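Submitted below is the structure of interest, expressed as structure tokens.
Of the protein chains in this complex, all but one are displayed in their positions.
As written, the chain order gives the labels A, B and C, with residue 1 at the start of each chain.
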Amino acid sequence: MCRWLGYLGNPIEPRELLYDPERSLIEQSRTHAPGMPVPNGDGFGLGWYGRRAEPALFHSDQPAWGDRNLRTLSSEITTPLLLAHVRAATGTPVQETNCHPFSSGRWMFVHNGYVADHARLRRDLVLAVRPDLFSSIEGSTDSEVLFHLAITFGLFEEPIAALERMAGFVESVAAAAGVPDPLQMTLGLTDGERLYAVRYASGPEANSLHVSADVASLRLLYPTEERFAHLSPEARVVVSEPLVALPGLWHEVPAGTALVVEKGGVEQLPFRPRRPG
Amino acid sequence: MCRWLGYLGNPIEPRELLYDPERSLIEQSRTHAPGMPVPNGDGFGLGWYGRRAEPALFHSDQPAWGDRNLRTLSSEITTPLLLAHVRAATGTPVQETNCHPFSSGRWMFVHNGYVADHARLRRDLVLAVRPDLFSSIEGSTDSEVLFHLAITFGLFEEPIAALERMAGFVESVAAAAGVPDPLQMTLGLTDGERLYAVRYASGPEANSLHVSADVASLRLLYPTEERFAHLSPEARVVVSEPLVALPGLWHEVPAGTALVVEKGGVEQLPFRPRRPG
Amino acid sequence: MCRWLGYLGNPIEPRELLYDPERSLIEQSRTHAPGMPVPNGDGFGLGWYGRRAEPALFHSDQPAWGDRNLRTLSSEITTPLLLAHVRAATGTPVQETNCHPFSSGRWMFVHNGYVADHARLRRDLVLAVRPDLFSSIEGSTDSEVLFHLAITFGLFEEPIAALERMAGFVESVAAAAGVPDPLQMTLGLTDGERLYAVRYASGPEANSLHVSADVASLRLLYPTEERFAHLSPEARVVVSEPLVALPGLWHEVPAGTALVVEKGGVEQLPFRPRRPG
Partner (left out) sequence: MCRWLGYLGNPIEPRELLYDPERSLIEQSRTHAPGMPVPNGDGFGLGWYGRRAEPALFHSDQPAWGDRNLRTLSSEITTPLLLAHVRAATGTPVQETNCHPFSSGRWMFVHNGYVADHARLRRDLVLAVRPDLFSSIEGSTDSEVLFHLAITFGLFEEPIAALERMAGFVESVAAAAGVPDPLQMTLGLTDGERLYAVRYASGPEANSLHVSADVASLRLLYPTEERFAHLSPEARVVVSEPLVALPGLWHEVPAGTALVVEKGGVEQLPFRPRRPG
């Protein structure tokens, strides 16, 4: 089980989310917790929007907790929009090309979960990827294939609908192969303007997903909490697991839900896989 | 341009070929030489037959010259049959899954060369790989695809013919896509009993390949040379570049040739791509 | 807190101890357990006696659980005597030169524990190392300094006494600097013939250490257990944490104790730091 977070708001140093909270993402990657049988020590990635329209990516196949470069970088850049991911490999090699976020043009993508029986389904899934995208699949994870399927199904034009088509397609391929409950996923995506998140599983149990309350509410709840002081009103954090234990800070996103986070607020939509044809 | 070597003979420590010669493979990986514009510093691999029927593989994404583990290993094992490879990446990532040798069952495979315009041809090549082998392609090199195509075309039953079909198939796919002179390759392969080698290019210039003279001849030429003393009569080394400068030690393998090295001697065959149907 | 194991007996594949048991060392490095707050993901090492009188060392700065080279090596060598170690860094960098075992001539050494306030005491400790050994300290751990101090104090001639002098010296330097309870250590050492182990702490709580029962007893206890079938009568395993949960298999070594494991059996001695002069 991997862990990830996304942020949209006024520019911050990634350090504020990756290192500073009590249960920061880096801390989570290492420290044991109920329901996390193994550490997220099989590489990590940070993607952010900086000086260009395309996201900048920093990947490593080492555990995040000991990486000095990540610590430096997290204090030396500022960004209004980022995705970060710590990986626990489930069968595929530990290498940078298997580290999230994956990117294409202005978009980037992180995933926590799996495609069941991926090795068996992989060929059928990859064949459905748009041929001109084929060679941009650099690694061997199921996650990267999901991203390329979503692009194939229209991610750049209709993000949520494309993700629903991707999920429906994976489920139909799995059904044909006799693989039950094939999809387990929380997703984080962004085009540099909006932050999208999805919580969905084919079966009854979906990995967790949380979104932070709006900053105005947080200031009412915690008027003396300094860390909220410099956040802009629209700032939001989406996380696989809460970073701090303040009551009222995190709202659990229900399973079968998509979020669209933008400066105007958070929209919550149902997420329903669309089977092809 | 990568470099590689293969050995078949009485058991030796890999050190004797990887480190000890004046122009050893490890030395070659680092030191500048005419016709080698860049170092072979993008990972390496050693494959050998030891305690099992399947080859044992040691891969690293670091330069071979600074790797202490390789140095240790090369003195701590002995083997009658090995393939070693130092890589200069040509576009694909530096990662262990892109390091040679690649293996499947009892077979392993190294390649020096390229498939021209690989990114464009890759999808068509990969689709022709036997579906049950699809998920065993772990990396993103052209070399690994060539190996899986050769298996698809019957490598385990008819090694040289399967390699000829593979070459013919790649050339036909390239021709259809308008890619001229697509194949540049020296290949080393083994099933644990025989050592196969191929020198071939679609165009006029083929990367070099050399095979050592038989040990009896070497002893006549160099009666006082100690390093030949413990070699068995059938021992042979196949190399992309000579390891030492002794006249008479290396025979250049002509372009368009396949070698079959076994205990009884070396057979030299023409290598002619076979276009499918 | 690091974890380690040592083995002396008939030749085995390291795999039998590193991977096969239910709570194998590699499994322990990753999976959460009571009393292990963080994983042992900051590098590992395997040292064994093979074709030479000096130990062969394999080190990596990656987590052991994802390392394919270690898995291969652990099946491709056999050895009658090995030390293996998985590291959780406590302040010093994650790099191969900080990975155990450390070696000098025929000896090698692993450590679980710490020197309290090491950064402050380091200079005084290092200055006491024999000048001709100074440049062989390659890394920055407290463990490597303890090993070099032990050599300085006569490890090669009187192993246990030298370790007692080392411990006494560290405690006297710490006392002068006002550092209480400076030493926490379980140690594993070997010269290629005997396996030495120490459990000691300056304060009241010492890290755990266990030694396996003799093979004859194990066979009486578990007559159908196949994994004991090929072990020679003198085979012993010394571990920081038990590898399997069989009652009667592991004897806890008391704090303040040194073990000498050899073919004739296990000798248990008191371990008492000797303050200099």
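One rule holds for everything that comes next: a residue touches a chain if its C-beta (ideal position, glycine included) is under 8 Å from a C-beta of that chain, and two chains touch if they have at least 3 such contacts.
Computed from a predicted model, the values in this text were never measured in an experiment.
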{"item": "Identified contact with the non-displayed chain, of B:36, B:127, B:161 or B:213", "value": "B:36"}
{"item": "Given A:16, A:96, A:144 or A:164, the one touching the chain that is not displayed", "value": "A:96"}
{"item": "Hidden partner chain, residues of subunit A it touches", "value": "13, 50-52, 56-60, 68-69, 72-73, 75-78, 96"}
{"item": "Subunit C residues that touch the omitted chain in the full complex", "value": "61, 93, 95-97, 119-120, 122-123, 126-127, 131, 134-135, 138-140"}
{"item": "Residues belonging to subunit B that touch the chain removed from view", "value": "30-32, 36-39, 41-42, 61-63, 65-66, 68, 89, 93-94"}
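The criterion applied here is as follows: only the chains that are shown with their structure count from here on.
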{"item": "Self-contact between copies subunit A and subunit C, residue sets same or different by half", "value": "same"}
{"item": "Where subunit A and subunit C are represented by their mean Cα positions, the distance between them in whole Å", "value": "40"}
{"item": "Multi-chain contact sites of subunit C, meaning residues that touch two or more partners", "value": "68"}
